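With one protein chain withheld, the remaining protein chains of the complex are depicted in position.
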Amino acid sequence: MTSQDASQRAKFTIPKTAYGLIAILVLLVVASVTTPSFARVDNIFVVIRAASLTGIVAIGMSYITISGNLFALSASALGALLAVLFALLTAAFGFAAGLVLTLGLAVFCGLAQSLAISLIGNPIITTLAFGTVFRGLAALFSGNSILRIESEAALWLGTARPLGIPTQSWAFIIAALLSWFVIRHFKIGREIVLCGANPKAAVASGLRVGLVTAIACAALSIGVAIMAIMTVSQFSQAKADLFMGYDFDYIAAVLVGGIALRGGKGTPLQAALGAVLIALLQNFMLLHGLSAGVRMTIVGLLVIASISLFHILQGRGR
Amino acid sequence: MKLRISMTLAASMLAGLMATAAYADSKGTVVVFVPSSTNPYIGQFQLGAKEKAAELGYDIKVIENNFNQSEQDSQVQQQLASGETVAGYIWWPFENAAGVGSLRALSQSGAPVIVSNQYPIKGTEAYWTAYAGANDFLSGKTAAEILLDACAKADAKCDKGAIIRFPAGVSAGDDRATGFEDAVKGKLDVVDVVPTAGFLEDEGYKVAAQIIPARKGELTWLYTQNDSLAGAAAQAARENGLTPGKDIFIVGGTCHGDSKHVKSGEIAGTAIQSGYWEGWMAMQALGKFVVQGKVVDGESYLEGTPDAPPSDADPLYKYNFLPNPAVANSQAAYDAAKLWGKTADQLCNF
Amino acid sequence: MTSETKSNLARLGLMIAVYLILAARIPSYYSQPGIAALLDSAVLAGIIAIGVGLTMIAGEMDLSVGSMAAFAGILSIQLFPYGMVPALVIVVLFCGLLGALQGYCIYKLNISSMVFTIGTLIALRGLTLVVSNEKTVLIPFENIAETDFLSAKFFVFSIPSATLLVLVLLVDFFSRRTLWGREIFAIGGGRGEARAAGVSIRRPIIVAFSISAALAGLAGALLSFRTGSASPLGFEAVLLEAVTACLIGGIALAGGRGSILGVLIGLFTIRFLVSGIAALGAPFWMQSLATGALLIFVIIAEAAIGYVTRRRRMARALTA
Partner (left out) sequence: MLRMSGIVKSYGPTRVLEDVDLAVEAGEVMALMGENGAGKSTLVKILAGIEPADGGTISIDGATVSIRSPGHAQAAGIGYVAQELSIVESLSVAENVFLGDETLGFFRSAASLARRAKPYLARVGLDHIDPLSLAEEHSVAERQLVEIARLLSRKARIAILDEPTAALSETEIVRVKAAVRTLAAEGCAIIYVTHRMPEVFDLTQKVTVLRNGKSFPAVETAGLSIGDLIEAMLGRQLGQMFPPRAAHAGEEILRLDACRASGLKAPVSLSLRRGEILALAGQVGSGAGAVLRMLAGVTPIQSGSVTLEGSAYAPSGIAGSIARKVLYCSDDRKRDGIFAVRSVPENLSAPALSAVSRFGLLSPALEGEHVTRIARQFGLGERFLGRLAGNLSGGNQQKVALGKWIGLDPKILLVEEPTRGVDVGARSEIYNNLRNLADEGLSIIFASSDTQEVLGLADRIASFFHGELVRICNADDVTAESLTRDVTRASEAA
């Protein structure tokens, strides 16, 4: 036994989060050397702000991935639906009630999806179908018009900068730390990780697999709700075609963060770092005046490169 | 459960459709092809077309494709195959160039075809009866004029600036940028053209919030192609310690859903581009053709009179452009602004 | 009757039911040009769904098809001056090659194809924008008549819709009757078991992804020729429609089950529904809700039937 253990120990292991940090550092150095405007402190805040809302959803998505449910394809459509609902509810009952009810509805949508996932057993098909339904409902409820809200509280939530940092970035940072804390220190967090690591062993150990899926879906829904509420608050309006085509951005952030799609590994912090890394790269390319096509190509290649790298580092290749 | 609800909804919807089809015997049906009413501007377009059609005594059918040109192509084929006799078509392609084939097919049916919103591609004149809708070059030009005017009034030195444009590959973005750049040639210096990921505030904010701080002190103006993007840019400017309308001049050039930045003076002014009137005038053009039976060559920039919409008796030109009356950036100016009997508030804040 | 035939018949029944319900309201559903139009409307998603279906049978999934089709569209229009057939051949071969490369990487990295193809989905779209210079590309107007034959109808068929049907038959034949096709089924049905029985894993993965990319390329090129133009932003929605067609057509996401003919059934179920609702003039949300509801209905029915079958088989095993 001892020899086999020893040979395993010889393998040098760096925590996964570190790769994201290293990549960010390398990019930072390269960027600040080549682009004068990049290295300024305010630009770093700008990058974090740019990563914030995508990052919050990516953090939610990481719960789905870590719990072993791959990813959801319904996030952007749910975002539109929740944005529309938040605007309607705020207009009808005021900001506080709108906020609470929207979060409640978000959790409800998450639970509905988790129930279907447990029934059908396949998160991707399920969320694909739910995504279409959510988008349709968003259009239905919005009545094809722009829904405006007038609320000082909402405006504050959308545009204020406590201590000079935008509320969105606060939300992002808090969400990242909180969700990391939940995964790391909460009982349910540990259950999520274990269920993702080996669902059969989780069942055999008496863990609550159904509950884990429900929590993961609810976490994503809450992330989506925060994005929707923040966006609606910032511009005091909602439309049914919000966030169209964003789904793969969220997933890309999770993947670039190095969270294994097989589940059971990684932390929400990695998804947050992935979102920052992509935003950093985008910012760098934007300031260099690269065309949209080139930017998109490079982001795609980054996704391919990072997932391949993580995969090879885990020794899973052939 | 969910299924039952949606089924019930579907059933009631179908019943509704049948009901509307039932009293369709007046002057025939007009079929309108549009991308999708998920976009509120298109929702307004539909509304305008519907109200005008009702006034003229036509029945109307709107076919939506959810931003998918190949879907729209097949809808055209489907419609043509139905053998329905229609009074005419209103054609708003999702991808202008890609839709030419369908446009041609519509024209071959013999019914009049009014193209709207997307300025027709040169060489396709034989495939459509008349164009009735917005002019993106004009929109860019109007925006340029508003901007130059604002700079002159504030006695500020406007030179370097950037265009935040519609997503790469969107032709309306190309046209507006061209119209704008033509109009500012020799007067302003365009240092950057950056495409956004979409047409809405959040997408505009993402780009503006990165460009503005990076080029702080350099940019004196921004052209954003619509007011949603402009409002987001104004917010980004303020967050970077720039006062819009003083340190930096921002213009969207087409009102798009939210006018508060215009009213507050943050945006250098706007122009009414009304989806409602665009749909309305497309329908009017069709009605004119049915009554008058002819199209006058040339362009007609419909007059942007405040009170009454243009008369149905006016001649129909090959190109009929929706006016883009400029609106100054104050509450008073905004309240006073009207187009064809509807206030700017009604037309812009749909 | 095998269970597969039974399930295909059930799906066919569903398709016919959808058709009949809508045909009752839409006269063009039973006119010759109307059927021709329905067939034409299925070409894009159909050709792509064949390829996506093949990768799903192999237990993988190619998400990059939409971007690949857009890329092929731009390329084919740019190659138009060299003649349409050479352009088509070059584009299809090139896309097939890209797909083979993609398949090889997926095999070699032993990585989930759903992860890998998300990367290529983004990168290829970017490349398309670069290649097109971010502008819609057009066939010169004086030449546009050269592409007319693609819209011409022979009875209810046009060349594209006939191509779709021929491709369905060809790929169906390929998947049923050839060694390579059966290998795709084998590795999808049980990768470990197939490997133990001596089936190579590399070849079927490369073949499936290569065919998927080549078909996406063909669809993109054909459609672009038919419209005489290609937009770098085009074909974004086709992935979801193709996957939905495969799922309704009975291709299991776990792999190994389903048939290309089933994909055709699923495809027309969707086409009948979406075309019909649009033709009635219903707003977008109706299409969206109906598609979602149909998909949920099918997968829940499948899950229920699967559960009952398993229970029965277990009960049989216990009493035996």
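Here the chain labels run A, B and C in written order, and each chain numbers its own residues starting at 1.
Here, a contact is a pair of C-beta atoms (placed from the backbone, for glycine too) under 8 Å apart; a residue touches a chain by one contact, two chains touch by 3 or more.
For clarity, every value in this text was computed on a predicted model and none was experimentally measured.
Although it is not drawn, the missing chain touches A, C when the whole complex is taken into account. Among the residues C:L63, C:L138 or C:V199, only C:V199 touches the chain that is left out of the figure. For the chain left out of this panel, the touching residue among A:V107, A:V193, A:A240 or A:I298 is A:V193. Contacts to the hidden chain, counted on chain C, fall at residues 2-4, 176-180, 182, 185-186, 188-190, 192-199, 256-257, 317-318, 320. Residues touching the missing chain, restricted to chain A, are 1-5, 7-9, 11, 185-191, 193-194, 197-198, 200-207, 262, 264-265 (touch as defined at the top).
In this text, only the chains that are shown with their structure count from here on.
Viewed as a network of touching protein chains, the structure reduces to a complete graph with every chain in contact with every other.
Averaging Cα coordinates per chain places chain B and chain C 34 Å apart. A separation of 34 Å divides the Cα centre of chain A from that of chain B.
Here the CA centre of chain A is 29 Å from the CA centre of chain C.
With touch defined as above, residues shared between interfaces to two or more other chains in chain A number as follows: 133, 135, 138-140, 144, 291-293. Shared interface positions of chain C, defined as residues touching 2 or more other chains, are 129, 132, 134, 232, 236, 283-289, 292-293, 296. Contacts from chain C toward chain A in the complex involve residues 105, 107-112, 114-116, 118-132, 134, 232, 236, 240, 243-244, 247, 253-254, 283-289, 291-293, 295-296, 299-300, 303. Within the complex formed with chain A, the residues of chain B that make contact are 2, 6, 9, 36-40, 42-43, 46, 167-168, 192, 194-195, 198, 200-202, 205-207, 209-211, 213-215, 228, 231-232, 235, 239-240, 257-258, 260, 349-350.
Against chain B, the residues of chain A that register as touching in their complex are 37-38, 40, 42-43, 46-47, 49-50, 53, 112, 133, 135, 138-140, 142-146, 148, 159, 161, 166, 231, 234-237, 239-244, 283, 286-287, 289, 291-293.
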